[in-house]
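What you see is the complex with one protein chain gone and the rest in place.
Think of it as A and B in the order they're written, each chain with its own count starting at 1.
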C-alpha cells in the first residue's frame, strides 16, 4: 500500500478511536494493530507482547512513579502550601506573581528528572491547586505548566538526549551541557511572556497579597526552608555521587516522607492515599507509553516515518530550508506520535542529510529536543496534555489551547537557536576545552 | 520478492552497523533484488534485550546481538568474554574457530541460524591514574554490567558498581565510579576524555556481535538465495574482522589526540591480570563442563 493512503487511513482511524472516547492507550494500540495488519505480514499480537514488555521493562522509568509519589506526599502535607506562602511575598512585585513558580519549579525539577511527564505531573499536582486557591487565571496557570513541563527533556538529565546520543554516537555529557543554555533561554522566554501577559491583563490577575509585616514575611519565608532542603538533598545526592539521577527520585520520596511526618499532618491514611494515587497516575502514563511503543514498532515495520523523512532528503533543500522543513515535519508527526518515538524512528534517515548539509550534530540534538518538546503539548497525542487532563480533569484540546502561546514561544526559541547556533554550542565548547 | 526487517542494537556510525549495511547491500545485489534487508539500527525496531527473542519468534527474520548477552542462558555464549583467555585478534580468531560450531549448534536448538560474528576491539581499562599493579585498584569503584565484569572487579580488589550505559558520564563526573573496562570504540564515542584520564591497553577480551537468522525464514528461501546470504555473510565476517582491527588503532589514536594518557600494561599488571584470567577461565570451565573444556582445549591446541 502507498505510504500516503496508509497515512490517511491511520490518521482517520486515530481520530475516530479517540472520538469514541476509547482510552488513549487502547486507541494507540488499535491504530498500531490496523497498521500492522494492513501493511505488514508480521503477527501483531506477538509483536505487541514483545514490544510492551521491552518498553516498560526499563530501569530509568522507575524514577517516574517515585517522583509522582513525592509530589503526592508533598501535596498531602502542608509543605506545598507553605512553599507558596513563602514565595508569595517574594513574587509580589513581579508581574505574573506566583505563575512564575510553575516556570521556576519545572526548571528546577527538570534538573533532576529526565522526563517531561514526571516534571509536569509532580509540579502540577502541587502548584495548580495553590494557584487556583489564590485566584490566578486557570488558563494561564495550566498553560505555563504545560509549556514549562517540557523542560524535563531539555535541561539535563534528559531521556531524549540519552536516546539521541546513543543512536548517533554523540557524547551524552556534551549533549547535556549543550541543553543548559537553550533550556534557560526557553525559561526566560516563558517568564517574559508571563510578565507581559500579566501587565496586559491586570483584570485577570488576583489582588496582590496584603503586605506582610517583617515578622510575617520572615515566618512565611521560613516555610520555604523544608522544600529548599528537599531540592538540595535530591540534587546534592546526584552531585555527591551517592545516587544516580534515577535513584535520586527515591531520595525525594524519603525526604518528603520525613518532612511530611515532621509536619504532623501526614498520617497513615495520607500515606496510603499518596501511594495509591501515585500508582494510578504512573499506570495511566505507562499504559499510554505501552500503546505508543506498539504504535512505534508498527510504524517501524510500515516504514511511514522513514519514507516521509526520506522524501524531505530528496528535495535537495538548502540548510535553512531543510531546518524549516524538518520543524514542520516534526510538528506534524509530533501531533500523532510521542517525541522519543519520532527521534528513534527517523534519526537514521535524517542524520545523514543533516550532516551532508554541514549542520553540527550536537546542535541538531538540541534542535530535535526543542521540536520534540512541542509534540508534548500538541493534540491529540501529547503526554503533557494527558498528564494535565488527569491532574485538572479538563480535556486535552482545552489544555492544548491554553498551551498554544507557549507552543509559539518554542517555535520562536527554535528560530533563535537556528539563527544563533552558539546558544547551544558555546557552553560545551567552553567547558569541554582541554 | 522477499523483504526482511533487521533490528540491530548499535547506531549507524558504529562499524558493526556499517558492516551490516554492506552485507545487506551485497545480499540485495547477489539476489537481483529478490531478497532485500532493511536495517533498523540503534534499537529502533526492537531493543537489544528483545532482538534475540524477536528473531526466534519470527517477528523479525534476521537480527544482530552481542553474543555474551546470552551467557545466562548457556555458559558457551560467554566464552568470548572471559578476561585474558584470548586477548588479541589472533587469539580471538582461534577461539572463534574453536567455539563457532558449539555456538551455532546451541542457536540451532533455538531455531536460529548463525550467519557471522565480528568482534569489538579489545576491552581495556579506563582509570584516573597510571595503574601499574592491581594494588592500585583496591577499593576503587569499578563499573560492572554483568556477572563477568562483576567477578573481574572483585578479583582485582575493586568495588563492583552497577552503572547503566547512558549513565556512565554522570557516574564518572560525580564519582560514583572511577574505573571501567570497555573498548576504545565506546571510549571514543562517549568522549571518555571528558571524565577519565588514563587508558591502559589491556585488550582483555574481544566480545563479538553475531548476526542470526530465523531458521524457518532462512530455509524458506530458494537455494540460490540461501547461498547468496551465506556468501555475503562470509564476506561480512572477514571484512568485519578487518574493520574491527583497523578501528582499534584508529580509536586509540583518537583517545591520544584528545589528551588521554595511553599506555601498555606494565609487566606486573600483565602478570596479575593473567592470574585473574586463569581463575575466571577455571570458574567458567566448572560451569561449562566437558563442552567448555573441549572448546578451551581445542583453542589452546591451535
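As a convention for this text, a contact is a pair of C-beta atoms (placed from the backbone, for glycine too) under 8 Å apart; a residue touches a chain by one contact, two chains touch by 3 or more.
The working rule: contacts and distances are computed from a predicted model.
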Which choice in "N-methylglutamate synthase subunit B", "TRAP transporter small permease protein", "Peptide/nickel transport system substrate-binding protein" or "Heme lyase CcmF/NrfE family subunit" gives the name that UniProt lists for the one chain left out?
"TRAP transporter small permease protein"
Identify the visible chains that the left-out chain touches across the whole complex.
A, B
For the chain not shown, which residue from A:40, A:62 or A:307 touches it across the whole complex?
A:62
Which listed residue, B:53, B:235 or B:283, touches the chain dropped from view?
B:53
Return the single residue from A:10, A:39, A:52 or A:260 that touches the missing chain.
A:52
Looking beyond the chains shown, say which of B:29, B:73 or B:231 touches the absent one.
B:73
Touching residue (missing chain; options B:88, B:138 or B:238):
B:138
Where chain B meets the chain that is not shown, the residues are 49, 53, 57, 69-73, 110, 138-139, 141, 144-147, 150, 159-162, 164, 176
Over the whole complex, note the residues of chain A touching the chain we left out.
17-26, 29-30, 33, 45-46, 48-50, 52-53, 56-59, 61-62, 65-66, 69, 132, 138, 237, 241-243, 246-247, 249-251, 253-254, 275-276, 278-284, 286-288, 290, 380, 386, 389-390, 392-397
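Here, only the chains that are shown with their structure count from here on.
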Express in whole angstrom the distance between the two chain centres, defined as the mean CA positions of chain A and chain B.
35
If we count contacts the way the header does, which residues on chain B are in touch with chain A in the complex?
5, 11-14, 38, 40-47, 49-50, 53-54, 57-60, 163-171, 173-176, 189-191, 193-195, 258-259
Chain A contacts chain B in the complex at 42-43, 46-47, 50-51, 53-54, 57, 59-60, 157, 162, 165-174, 176, 238-242, 244-246, 297, 300-301, 303, 344-345, 347-348, 351-352, 432, 434
